[in-house]
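The structure appears right after this line, and notes come after that.
Below is a slice of the complex: some chains, not all, each in place.
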Amino acid sequence: MPKGWRLAELVERFGGRAIGEADIMQVAPIERAGSAELTFVTHPRYRKELEHTKAAAVILNEALQDATVLPRIVCANPAAYFAHVAALFNPEPAARPGIDPSAVLHPTAMVAASAQVGAHVYIGADVTVGEHAVIEAGCVIGDRAVLGAGIRLYPNVTVYHGCHIGARAILHSGVVIGADGFGLALEDGRWLKIPQIGRVVIGADVEIGANTTVDRGAMDDTVIGEGVKLDNQIQIGHNVRIGAHTAIAACTGIAGSTTIGRQCQIGGAVRIIGHLNIADRTEISAACVITKSIDVAGVYAGFYPFEAHRDWLKNAAHLRHLNELVKRIRELESRVDHLQGGQK
Amino acid sequence: MPKGWRLAELVERFGGRAIGEADIMQVAPIERAGSAELTFVTHPRYRKELEHTKAAAVILNEALQDATVLPRIVCANPAAYFAHVAALFNPEPAARPGIDPSAVLHPTAMVAASAQVGAHVYIGADVTVGEHAVIEAGCVIGDRAVLGAGIRLYPNVTVYHGCHIGARAILHSGVVIGADGFGLALEDGRWLKIPQIGRVVIGADVEIGANTTVDRGAMDDTVIGEGVKLDNQIQIGHNVRIGAHTAIAACTGIAGSTTIGRQCQIGGAVRIIGHLNIADRTEISAACVITKSIDVAGVYAGFYPFEAHRDWLKNAAHLRHLNELVKRIRELESRVDHLQGGQK
């Protein structure tokens, strides 16, 4: 029978202060947590759910500590505390050392004995795979790539030749690292391909969501800083640099040679054009189109708000005449100035 | 020689009423249908094409039944009728029972004898694969996944551990079901990963387009209702719930914990933020950004309409001063009120 954890044991491990005691087997959301489950609350708006929860115990902050009589852990950052506890109860499965007989490895590939290489994996020439790395079924690793210790590649990930993946990085299925950037030159109405000879260099503790693509640099490298978190279906162009601990939500695209600062938070479906600089700690709301560098950290936004289709038809039609409309207002102001002048 | 179908036979099978007779071997679009091909018309604007078509016969509705002298089938819903006939002439290839020798199956995987498992497939521990299922080359099925009867997985699909795929579901190449949702907590400027321990549960008769991603739930499940149709490159965040028979066009993204109703029609490149509720039968036009729950079914829209680049530069610049512009109008109104008051 799996061992439960006492609140006192959790507090000993992760800090905070326990009030009351309970035996915890798993974490759960507040609405359906049961008698062996721990949940958490970060915001006073969940007072009602807190009142009705059947959880064994709750993680909350000082301000909410008296909002329940349940056993509880009081701490400064309940969400982070919950992340630690959830990881304790749900650890990533450890690497199962060994190479599946169906995998094909180039004879010069160097794979740590503690690494796990799944079925139908292909590993190219001069690749290095670190200790405790997990490479799941169907992944393809190009020549000379370097995969750090403790990385996890979910099935069907592709890493092109020469790319570096930092320690403990997690790449989800369908991720493509190091495909050619969109480098073209026009000659007589036809496109010439410019060879893309840079690499992708990914720092430690990065996580990259399913079907995200990170292009290799044209001549220099594309660089993803340590601790960066990329959600699904993100596109990172060639020579982009993303600073450490920046998080980017799904479906965002960043065009070539743009530099994103450290600790930025970028929403989903944001589009950032090329050759820009975005300051450290900038926040960009979902669905924004960023066309100029941002020098001052702040919260930025911009999209057309939705409405009933019939209203949108009426309203949006005027956008094409906005310049003219402003002229009409200026004209009115001058006429009214004139009228009021005449009255004086 | 393949057997043709007489209109009388089609009507016997699918209903409607035949006028005249023809021998049908295939379906085709109205502009190039030939003497053994059946086509269809749904709208009076195709009267001209109807006049010139070389088709053997036409499916049309009551209103158009006299618009041609060709052999024809008259019915209430020509598009649906055509879908039935097209499926009759172009059936999905049946499963070829058996497991390709190159596939790797965990010894505990349970695969129905009538199922087809293609080359280089990997099937994990305790997976169940139903009768007549087709799993094409390069697919990877994680531990404990359940694949229903009659499903079809095109090549290079990935299903993560524990996910359920309902009967007859079709998943196109590059689809990723059950990757981790974007669950993070910030602690001292670094992101902690929150383990994603829910599943993805997909209903019967769902179709999912190429390179679409559906994230597993954080703690509860992500749920795709029966008969839902998802186009290509759609992103579904963790804990999203999509009601039965909703259709969503390509490139749309739905952020975490949003609930979409039944029988909705959502256009391409729509972005729906997290934690919203969208009413049953809501229609959302392409390229909309949905930032608030929709309680009343209707047709919603919203995006900036395109124009010549030089015009856009002039018009869009005013958007950043719209609030000020409204103040100037108010000011003018008050000045004109004053002037007219003075005239009285």
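Residue numbering begins at 1 within each chain, and the chains themselves are lettered A and B in the order written.
Keep in mind that, in the parts below, a contact is a pair of C-beta atoms (placed from the backbone, for glycine too) under 8 Å apart; a residue touches a chain by one contact, two chains touch by 3 or more.
Just so it is clear, the model here is predicted, and its values are computed rather than measured.
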| item | value |
| --- | --- |
| Full complex stoichiometry in copies [only 2 chains shown in place] | 3 |
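Quick note on the criterion: only the chains that are shown with their structure count from here on.
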| item | value |
| --- | --- |
| Separation of chain A from chain B, taking each centre as the mean of its C-alpha atoms, in whole Å | 25 |
| Complex interface listing, chain A residues touching chain B | 27-29, 32, 77, 79-80, 82-84, 86-87, 89-90, 92, 100, 102, 118-120, 136-138, 154-156, 170, 172-174, 207, 209-211, 227, 229, 231-233, 245, 247, 249-251, 263, 268-269, 286-287, 303-310, 312-313, 316-317, 319-323, 325-326, 329, 332-333, 336, 339-340, 343 |
| Contact set on chain B toward chain A in their complex | 102, 104, 120, 122, 138, 140, 142, 156, 158, 160, 174, 176, 179-180, 182, 184-187, 189-195, 197, 211, 213, 215, 218-220, 233, 235, 237, 251, 253, 255, 271, 273, 283-285, 288-291, 298-305, 307, 311, 314-319, 325, 328-329, 332, 335-336, 339, 342 |
